[in-house]
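Only a single protein chain was left out; the remaining protein chains are all shown in position.
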């Protein structure tokens, strides 16, 4: 080892506390306040705009009118009935559609044959807007509950399939190889190793499925319904009630928030290994 | 290491760090001189890596003062290369375009001349770790942090890499903090070894042997025995 001579350095180098590169844990109160900030600003702007007459009530009903509409709806018991009816339709639709999407996604992600058989069709199906299927579905399934559930199921199947497929493909091949070596095959391999590992993707898909189901509800409940939040949208339009139209928007926004909360909860319960991972 | 470079590279006073109820660093005091090769030895889970991560700015201390040079860089146990960028782009990650030449030189220094256009996925484990080393060197660090950089390599490659690191440190003379649980590696490379146990230094030992060091040298064996006993392993087992 012959090395070149390094000149002796005498100048001391400046020292400093290392700048922190990680993310700081913020106080939960501040975090919650920041979360509420933008919605509250929007709410204040809405209230100010309608109260001062900057926004005409024909364009956007004020918060007072919307709260009154909510009160009316709650007093007649319709709010509960509507939410329940819609929840039932959306729940059934997401369960069937999501279930099928999950199954096909696992099959396509796991086996080459499955991918060849399933994927092209699902990609084609994904390109078809589910709203384009409404007239066909009416003649196949009528206008009753089956039609509504099928419509939502079809809408929910695509995102669940796509995300599950991606998630399954993303599972470490080495772990699958090892599990196969321990004698796991078929359903036991899928539900013992693959699905739990792909769970983050699947829950992401569930989130999207639930949002899509809200869109599906509006489309489905325009037709042959006597209750439901999509039906309420139709009613508000047919009777020219801007207060109810805004109320529907508010209901949808709150539902979006609830979906997020529920999925966060599910994530915490179903993926206890997450949140304990550090970069070490 | 005959050349002396004066001054301090790392200064730690009363450093404390706890994870929940577990205190991993409990009032650590440490001075590391410029150009000094300092090795932190200890079993898994004793806070060696935590100390290194605090120096790198990846963890916040709970108490005490920590001072380190601004120009510092880390090599991790895994190469941590960006798979979507070529080898040279990985080496000069975040540096101005003018650093290309230095990047090529660094690749040559680690023995990977001509690999600059390769994709990380095509490299062997040892080669990828050499890229990580080049990525650290090209930044001309005043403090080089090595977090068990050879732990994932096979025995032969590990010996070669230790040789390479010794050579490069001799040439560039950064202050080095190496975290390892390999006693021979520590004795082979260090100017000073500290065994970390229960959040404090169990033993601190300068190693004043000439380079290259021979594993069968009685002085080498004596050091090995000392550290092993502090790690709770009978020396005969080795």
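So that you can tell them apart, the chains are marked A and B in the order they are listed, and the count of residues begins at 1 in each.
What we mean here is this: a contact is a pair of C-beta atoms (placed from the backbone, for glycine too) under 8 Å apart; a residue touches a chain by one contact, two chains touch by 3 or more.
Simple rule for what comes next: contacts and distances are computed from a predicted model.
Looking at the choices "Fe-S cluster assembly protein SufD", "Tripartite tricarboxylate transporter TctB family protein", "Sulfonate transport system substrate-binding protein" or "GntR family transcriptional regulator", the name in the UniProt record of the chain not drawn here is "Sulfonate transport system substrate-binding protein". Taking the full assembly into account, the omitted chain touches A. Across A:11, A:52, A:185 or A:238, the single residue that touches the chain missing here is A:238. Note on the undisplayed chain: of the listed residues A:95, A:133 or A:263, the one touching it is A:95.
Touching the missing chain, out of A:64, A:135 or A:170, is residue A:135. Checked against the full complex, the candidates A:195, A:212, A:229 or A:255 give a single residue touching the omitted chain, namely A:195.
Listed here are the subunit A residues that touch the chain not shown: 56, 58-59, 69, 72-73, 75-76, 78, 91-92, 95-96, 99, 135, 138-147, 149, 191-192, 195-196, 199, 222-226, 231-232, 234-241, 244, 269-273.
Methods note: only the chains that are shown with their structure count from here on.
Residues of subunit B touching subunit A in their complex: 3-11, 34, 49, 53-60, 65-70, 72, 142, 167, 170-171, 173, 211-212.
Contact residues on subunit A toward subunit B in their complex (touch as defined above): 1, 3-6, 8-22, 24, 279-280.
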